[in-house]
Every structure is written in structure tokens, then in C-alpha cells.
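Here is the structure we will look at, set down as C-alpha cells.
The complex appears here without one of its protein chains, the remainder shown in place.
Here is subunit A:
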Amino acid sequence: MLKQYSFEETAVQTFDDKTSLAMRTEDMQVFYGSNHAMFDANLAFPKNQITALIGASGSGKSTYLRSLNRMNDGIATVTGKIWYHGVNINEPGVNIYEIRRHIGMVFQRPNPFAKSIRENIVYALRANGIKKKAELEERIEQSLKGAALWDEVKDNLDKSALSLSGGQQQRLCIARSIAMAPDVLLLDEPCSALDPISTVKVEETLLELQKKYSIIIVTHNMQQASRISSQCAFFHLGHIMEYAPTGTMFSNPQIPVTQDYIAGSFG
């Protein structure tokens, strides 16, 4: 028996003018055809912090995340505003390739191309117009170091990416994204296909990366959210119910639905 919660009772924090934001959504709605999957999403993401999106399966976390870099184009209708550097990027005239260059994305399932490790990163760079050999080499090294993969693969850059372990593949995907020097990194359950040790490695990588990037991560793992994130948003049936600093969220949730979810007595 699923418990009914009021969607009116929400506790979503906002930030004052002193906090610099990486990006922000305003009254964002998402429709898959006639299926209304995201309602009035108002979230703001502080710069150089990790924000975790949590919630039950089907609550709309991926839907929300994929809208942020316009990956829902052609799949869903997204209305409302998405603010990034003062520009509403949810408008027809906006260059989506440029957006995705600045707002990188890593998926749940590690998805390197069936090419060598080097080629995987070069692909991203070439797609964005970087062709000079020296710069390519430098970016390859930097991004692999950034993703904490360099030491493991530096002697085998021409090996197929598919020969790496799942955790290594996921870090390669992170490297591929940060090679383009984005400033926001979106990750959709990046550790759900990984073993605990690889998970720790990816988490350490993310904690290191937040110094340079703003990170938004979807996770099913509450421990992971509390280990790495500064802010945490709770999604329920397409509504954002609560958004607060992670510590507050886990120790002192404000509304019944979040309390139940965190206590594990949901529904």
C-alpha cells in the first residue's frame, strides 16, 4: 500500500546572491508525450560543490539530469527555464553542442567506444575542434590524471578501452568528459555497475574534481550521497520534495516523505 504524500508540502532551499551558482532551473517541466514526468523543478546548484539527487526508481532523477545538457532533445518536451551563466539554455536558438561541451555527462553504464583509450579521449577533443598533436597529448594526460586513471593506463594508451575493468572504464568516461574542460559535470548513477573498491576510487576522483568543476550526481546509494555531496535533493514521483545541505537532510529531514525515505520506511 503506497502512502500518499502531499506535493504541496515541500522544503526546497534557495541561495542568496552571495552564493555563486553553476546553474539553475526555474519551473522546469518535462513531458514524455502525454506523460508528465517532471513538475515545476526549481533547483539551484552552487559552484564547485557536489549536489546529489536521490529518490526512488522512476521519480524523475535521470529525466531531470538529462534535461540539464539538453540530452532530452528529441526524446521529451522540456519547458521552463534552465539558467547557465545568465543565459536560458532551454531556448531554440541555443547551440546544443556548445552546451554539452560545457556541461559534460557520464552515464550509469560505462560506455567507452570500441576504440583505444587514447582514441576515446581524442574523439571528444576532435569533436570540439582540437586537432594539434601536442595539445591532444597534453589533454589526454591531464584528463586521465584528473580521473585518477593515468597511473593504471599510461603504458597502454593504445589498448582497447573495452579491455579495462568496469571501474576503469567509468573513470575513462569521466576523463573523456573532463578532457573538454567543462565546468559542470553531470553523472547518472556512475557507480551502480561498479564493485565497492572501484566505487571508492570514483568517489575519491569526484571529491578531487569538485575543486575545478561543479558536479551533479544521481545516486541510489544514500551512503554515497552522504559521503561525497554538499547539497542533496530528494525527488518523488516527478516532484522535488526537499533540497537541503546533505548533513541537514540526513540528520534532520523536514517533511514526512523525506523522513520516511531516509528512514527506509517508504511507501
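The criterion applied here is as follows: contacts are C-beta pairs under 8 Å (C-beta built on N, C-alpha and C of every residue); 3 or more make two chains touch, one makes a residue touch a chain; residues count from 1.
Assume contacts and distances are computed from a predicted model.
Please identify the absent chain by the protein name in its UniProt record; candidates are "Phosphate transport system permease protein", "Thiosulfate reductase cytochrome b subunit", "Glycolate oxidase FAD binding subunit" or "Succinate dehydrogenase hydrophobic membrane anchor subunit".
Matching "Phosphate transport system permease protein", "Thiosulfate reductase cytochrome b subunit", "Glycolate oxidase FAD binding subunit" or "Succinate dehydrogenase hydrophobic membrane anchor subunit" to the record, the invisible chain is "Phosphate transport system permease protein".
Which of these, A:Lys61, A:Arg118, A:Arg139 or A:Arg176, touches the one chain of the complex that we don't see?
The missing chain is touched by A:Arg176.
For the chain left off this view, which of A:Trp83, A:Phe113 or A:Trp150 is in contact with it?
In the full complex, the listed residue that touches the missing chain is A:Phe113.
Of the residues A:Leu136, A:Leu162, A:Met222 or A:Ile255, which one touches the chain left out of the display?
Hidden-chain contact among the options goes to A:Leu162.
Among A:Asn69, A:Ser214, A:Gln231 or A:Thr258, which residue is in contact with the omitted chain in the full complex?
Within the whole complex, the residue contacting the unshown chain is A:Asn69.
For the chain left out of this view, which of A:Met105, A:Val202, A:Ile216 or A:Ala233 touches it?
Final answer for the missing-chain contact: A:Met105.
So that we can see where the missing chain sits, which residues of subunit A does it touch?
Counting only subunit A, the missing chain is touched by 69, 71, 97-101, 104-105, 107, 109, 111-114, 123-124, 127-128, 160, 162-163, 173, 176-177, 180.
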